[in-house]
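One structure is given below, represented as structure tokens, and several questions about it will come after.
Missing here is one protein chain; the remaining ones are kept as they sit in the complex.
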Amino acid sequence: MSNTVTRIRVAGAVVAAAAGIVGLAACSSPAPSGNASAASPCEPAKGKVTLQYWNTVPGMDQVVALWNKNNPNIQVEIKNISNDQYGTIGNALKAGKAPELAQVGYDELPNLRSQDAFVDASACADATAAQSKFVPWTWSQTSFGGTGVFAFPQDTGPMALYVRSDLFKKYNLEIPKTWDEYATDAQKLHDADPNLSITFFDPNNAEWFNGLLWQNNAEMYSYAGDKWHVTVESDQSKQVAEFWQKLIDAKLVRTDLAHGSTPMYAAYQKNQIATYVGAAWGYSMFRDNLPDQSGKWTIVPMPTWGSNPASGDWGGSTVAFMKGNTHLYESVKFNSWLNTDPEALALENKLGGLYPAATAGASLPALAEGVPYYNNEKIFDVFAESSKNIDTSFAWGPTQKTVNLALQDAMAKAAAGNGKVADALAAAQASALKSMQDQAIPAVAGN
Amino acid sequence: MTDIATRATRVVPATGGRRRQNGGGPRAGVIVAFVIPFFLPFVLFYLVPIAYAVWQSFLVVRRTGGQYGTSYTTFGGFEQYVQVFQNTEFWASIGRIGLFGIVQVPVMLFVALIMALLLDTPLLKLKSFFRIAAFMPYAVPGVIAAIMWSFLYSPQLSPVVDLLKAIGLQPDFLGPGAVLWSAANVSTWLWTGYNMLIMFSALQAIPQELYEAAKLDGASNWAIAWKIKVPIIAPSIILTTVFSIIGTLQLYAEPAVLRQISSNISSTFTPNMLAYAVASGNNYQQAAAISVVIAIITFVLSFGFMRLTSKRAGL
Partner (left out) sequence: MNNQTPLRENRVSRTAAMALMFLLAIYFLLPIYFLLVAATKPQGDLASTFGLAFSHFDLFKNLSTLFGRSDGIFARWALNSVIYAVLGAAVGTLISALCGYALAKFKFRGREFLFSVILGGVLVPTTALALPLFLLFSATGIVNTYLAVFLPSIVSPFGVYLARIFTAAAVPEEILESARLDGAGEFRTFFTVALRLMTPSLVTIFLFQFVGIWNNFFLPMVMLQKESLFPITLGLYEWNGQTARVSLLQESVITGALVSIVPVIIVFILLQRFWRTGLAAGSIK
């Protein structure tokens, strides 16, 4: 053994030394490359083209199969990247192996753009013309305020409140219209049945919390004077944080359930939770996971802050033109079909629960009819109304992913009774400034 | 290719024709032929990537242009390392994993040792059943083990929680205080059998004569186990300890899966998770620096432990 000990000890030094030598020989510092934002040419290719399209949408294989059948010369291959969506995209970018098209959430667009992840498709006439086909705030985010065409909007997540109407009826409660009423109902439900909570607060879901901030017009980032201005910690955001803090302190909301997890569905299944603060795409999750509760759910507008009818957006995605895409012409063709063609939109809505970002989506038969699971109520009218009440000037930061992680970690501490939700805003604010500094992006705190 | 081949040949004696007197030493070419099939891939797939990571850790990001200007990397000296050392999350994760290791590694190895010793006595029946039972978790991939255990921890789904509730307990395996030990349990479950087997094999290799005399003198099984067997297999115990220390510092998959159902596992719970989180925030250079620091801590702890024990055990 003593021999082995010596050997391993020597080994450390040797590996370190060898590593150093090879490293210096193999690598050289890359210099800044050409102008990133120049539009790329838009020429149709000669012959057959195969496009890679990465996404996380359930059932997308069937949508793409439909396209492939009708377009033998523009074939699309898909890959599901639900696990670690942005890690996968980030690695591929770093290796210069990005797909032609990738699903990117609105909140990650600035982040990826700051890594020079996209190409500008505005040389394609069809791309610039697409503007009129989408809900304005979505186009504003994909075009970065009209400076190019980097992605097409795919779906949005206008928020609404899912309510177990049977439980509310049972305890003689009105469906809440404001957050104050919501908090009162939370207390009443809990008094009536100690095992019943009005909802759950998942600290590991920054995207959801950001949607709530958006609803309260808590602008987190703006760009002016060559700098980002970080206002994650603001009076509006603190108001939201303190509201949830009160519910957590009074143990009126569950904090032990992860959104979308089997335990979460089990809690709903066991009638332990009476509402769900959700987005449009969630309608199919409840329908598919809780078939026994068909007819018990209704969907109503979000509770509001005072009399302001504002709503927020949670999730939703775009399909972005990725760096290295040499088939922009074909990519634009497929991308517009994917996100504006009624047949494609209907299929995506049916299989993946997507709520289209295209304005034409609202008139899809599937979205105009009542949904059997929800007592044949026209739930999409609620989401359409919500969509109209979303603040269009809300913007995401260029290091959103890191900030989200910091927010989540600090919210988890608060949920565990170790700190406050408002502290999480401070942590997120600090993380935003620090991460931008690491990426050499100029930023200051406050307006 | 040729460069690496030349470097490898330099390892063998330049005096290729020299043969030992008893005729045992083969020519240099033969030795190279034996060694190179392993060593070449080793250089390409181990040493080169390590070197690459070390190089990355000395770079920093700079940017030209405005809001979405072009970024590039340049040599930044120890800047990334300074940040790692100032990062409280990093030291918190090291502290957490340290606590984890100080408790989990001894518990696991103690259980493994007891099992190995028992299997080596005449006290037990059904030995091969116990051996296979203990070894079986080793066949389960870490990711799948964590998915299984997350079912067993979840208050909504777990039969174990149901049973404990039936006897009046209120377990919270995923709570802020308990979740570290729940993660430790997954590691213990996965690796106890493997460690047991290494120790057991060492016990099996001890010649019987070594303790026949003690037996005749009336020494109990316990006395034989602790006074004779354990000191003899000390090298195996040290080896398993070193592997366990390395494994602890690299912990990633199990807590990452548990995180999907418990927010009490933060994104920076273990050093490797922190490194991955930093990398996924595009800060590859800082992530590389964190990896290098983790590797250095691993080296220091492993060597430190071996040095300490080999001196004390007089090995």
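By letter and in written order, the chains are A and B; residue numbering begins at 1 in each of them.
The rule we apply is simple: a contact is a pair of C-beta atoms (placed from the backbone, for glycine too) under 8 Å apart; a residue touches a chain by one contact, two chains touch by 3 or more.
Just so it is clear, the structure is predicted and the values come from calculations on it, not from any experiment.
Of the residues B:Val60, B:Ile94, B:Val107 or B:Met148, I need the one that contacts the missing chain.
B:Met148
With the missing chain put back, one of A:Gly96, A:Pro194 or A:Gly306 would touch it. Which one?
Result: among the candidates, A:Gly96 touches the missing chain.
Using the touch definition up top, pick the residue from B:Phe100, B:Phe173, B:Tyr211 or B:Phe299 that touches the left-out chain.
The single option touching the absent chain is B:Phe299.
Residues of subunit A in contact with the chain that isn't shown?
These residues of subunit A touch the chain that is not shown: 1, 4, 7-8, 10-12, 14-15, 18, 54, 56, 58, 61, 79-80, 82-84, 88, 91-92, 94-97, 259-262, 265-266, 269, 285, 288-289, 352-353.
Touching residues of subunit B against the unshown chain: what are they?
10-13, 20, 22-26, 28, 30-31, 33-35, 37-39, 41-42, 44-46, 48-50, 52-53, 56, 111, 114-115, 118, 121, 123-126, 128-130, 132-145, 147-149, 151-152, 156-160, 162, 189, 192-193, 197-198, 201-202, 204-206, 218, 220-221, 232-233, 235-236, 246, 249-250, 252-253, 272, 275, 279, 284, 287-288, 291, 294-295, 298-299, 302
FYI, only the chains that are shown with their structure count from here on.
Using the touch definition up top, name the residues of subunit B that touch subunit A in the complex.
47-48, 50-52, 54-55, 59-75, 83, 151, 154-157, 174-176, 234-235, 238-239, 259-264, 266-268, 276-277, 279-284, 286, 299, 302-303, 306-307, 310, 315
Within their complex, state which residues of subunit A touch subunit B.
1-2, 4-5, 8-9, 12, 15, 18-24, 26-27, 29-37, 84, 86-87, 90, 94, 111, 113-116, 144, 202-204, 223, 226, 228, 255-256, 258, 261-263, 266-267, 270, 398-399, 401-402, 405, 408-409, 411-412, 415-418, 435, 438-441
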